[in-house]
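My questions will all concern the structure given below.
Only one protein chain is missing; all other protein chains are in place.
== chain A ==
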Amino acid sequence: MTTTTTTPTVAVWKFASCDGCQLNLLNAEDELLDVAKAVTIAYFPEATRAMQDGPYDVSIVEGSITTPEEIERIKHVREISGKLITIGACATHGGIQALRNYADVEEYTSYVYASPEFIDTLETSTPISEHVHVDFELRGCPVDKYQLVEVISAFAQGRRPRIPTYSVCVECKRAGNICVPVAQGTPCLGPVTQAGCGAICPSFNRGCYACFGPQDSQNCHGMADRLMALGMTTEEMTRAYRTFNATCEPFQAESLRHERARKAGAEEVEA
């Protein structure tokens, strides 16, 4: 009897997204050959025309659900996948396209398309986890390539991924960055945002834009109080919490609170 060693098969899928997260896997140039040895890339149209049929041990899903067709497709992906990992803000929180959730989609399509009657789209952009069971969600807009390689390694090796859920501030302090809100008065969402990007914006003296969504102990209300003390208006607060992760609960609650205040024309937001 002969035994063969096989590596886990991996498929990479795209839903409503910009492809940036998938590209970060290809951008992991130094690690890519090792990744290819540790797993079998069985389906990855962005990278290769060679495609194996499923089922797959691990599916990596980019993008959010924005059309009726995508709802059916993600169910199929779930059925043919052992583990399902979502990558990026679209797949995990609906992405920038979830701004439609706060607007009238028909109005949007009438602006964008010459013949909007041909557009078959949903009212909302929703995360993958609203439709199927997700085994792990990797945050970021885009995801960090080292975190992506870590998640793939972890699933290939059958262990838990080492992905921190604390704030961006931890990465700033470990890197020796000077705190931009304290030393420059620059508004920064780092305190409410999950680490993972390596504090890339504060490293270049910019505030954090919360691409990685809320950290595990976020205090978005307290953060807003401080940002308004630095001079931000209720409209700016609404926008600050309504970017790549606009539908995740703590950001959504805070953006709605400021939107209500703005609409009421009040200077003060409700407690």
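Things to note:
Criterion: a residue touches a chain if its C-beta (ideal position, glycine included) is under 8 Å from a C-beta of that chain, and two chains touch if they have at least 3 such contacts; residues count from 1.
Throughout what follows, contacts and distances are computed from a predicted model.
Its UniProt record calls the unshown chain "4Fe-4S dicluster domain-containing protein", which is the correct pick from "HEAT repeat domain-containing protein", "CO dehydrogenase maturation factor", "4Fe-4S dicluster domain-containing protein" or "ABC-type phosphate/phosphonate transport system periplasmic component".
For the chain left out of this panel, the touching residue among A:G190, A:G213 or A:P250 is A:G190.
Here one chain is not drawn; of A:N27, A:T40, A:S129 or A:N219, the residue touching it is A:N219. Note on the undisplayed chain: of the listed residues A:L23, A:A38, A:I200 or A:L256, the one touching it is A:A38. The omitted chain makes contact with chain A at the following residues, 31, 34-35, 37-38, 149, 153, 156-157, 159, 162, 164-167, 169-170, 173-179, 181-184, 188, 190-192, 205, 215-219, 221-223, 225-226.
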